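Missing here is one protein chain; the remaining ones are kept as they sit in the complex.
In order of appearance the chains are A and B, and numbering begins at 1 in each one.
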């Protein structure tokens, strides 16, 4: 049977492709040029991890290793191909959302682990995972002049957050394998359920408008 | 009598609460969901210090220590409570502006000190303090799609800037206690006067419009 670290690695690859795809289509929607679209693909896939590494004071792995870059480049190429074929934004479709969920889960868990190994406090650990999982998307929406969707809609960062709290509870008590495994499965299950059921958090507004 | 470092610490706490409050209401105004509102509270209170620590190449204190996080969480909780009770944005009121001024002053001074102790040049020291004092607010406005108010209105960052120049002049000449004390009092006085008198800087415009 596959070990949890193998599962995480696979989910990480899937996530890079899904995030690159999402970045490319965000760029196309914003009418960026070819370079802008590619940059958005790279930043969406790798931005969360880069910010994570900056926060724990190390040179971003995405800039030193080779595998994440290659996978992301493939994802961007695939996205441009899909755009040529379908001529429409496929990021809202269920298959893409499902592979995106794998990425969110794997990225979050990696962030929690890096945080715990860097001696952060509980808040820092959870924050690092949430940033790793959602930071890339946030950066790309910021660059295209949007209020990051992660802040205002959908049950997305919340899955990562709940996973983080579970990680805090289990890490140290159980083996790292078990703790990361439970966290990964929980985030994935939460996110997939949220996609199916259309969960979202309560929203605020100073005046009771419909929008 | 309280030492200057005790005063600074108290002002820092007050500032975290004021900044968290301001972040929460910015989030509510932007119709974010519960998580988005909380994230904005955290980023407004802690973002300036996080950027400061990244710039001098250390792991952000907010992610390793425990006290700032706890105070900020209390501030967010208080803000949500105040929102439930008053149902309106209280960040424009004088009491909130005054406790915010305490935060601006304490955060700025902390930034100047960290800059001086990290061997930055004069520009770097002043910049670090201004970023510590105003960076959190800037990040939260950026995330909600606004041009940071610190860049275009009010006599706010200017107080921090003037304090920084005073710090440069006094640091090394007098004891750290005296130098930080004078700087803190000056920023606070400037900001409180600016609130009372409605000071602002000259603005530019390529065409002489009224706005």
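We adopt the following convention: a residue touches a chain if its C-beta (ideal position, glycine included) is under 8 Å from a C-beta of that chain, and two chains touch if they have at least 3 such contacts.
Values in this document were obtained by computation on a predicted structure and should not be read as measured data.
K.L.:
Could you tell me which of B:118, B:176 or B:189 touches the chain that is not displayed?
P.N.:
Going through B:118, B:176 or B:189 one by one, B:118 is the residue touching the chain not shown.
K.L.:
What residue numbers in subunit A mark contact with the hidden partner chain?
P.N.:
Touch set of subunit A with respect to the missing chain: 27-37, 39-40, 42, 50, 54, 57-60, 62-66, 69, 83, 87-89, 142-145.
K.L.:
Go through subunit B and note every residue touching the omitted chain.
P.N.:
Residues touching the hidden chain, for subunit B, are 54-57, 115, 118-121, 123-124, 127-128, 138, 142, 145-148, 150-153, 157-158, 161, 200-206, 211.
As a convention for this text, only the chains that are shown with their structure count from here on.
K.L.:
Through what angle, between 0 and 180°, must subunit A be rotated so its C-alpha atoms fit those of subunit B, rounded to a multiple of 5?
P.N.:
Here the rotation carrying subunit A onto subunit B measures out at 120 degrees.
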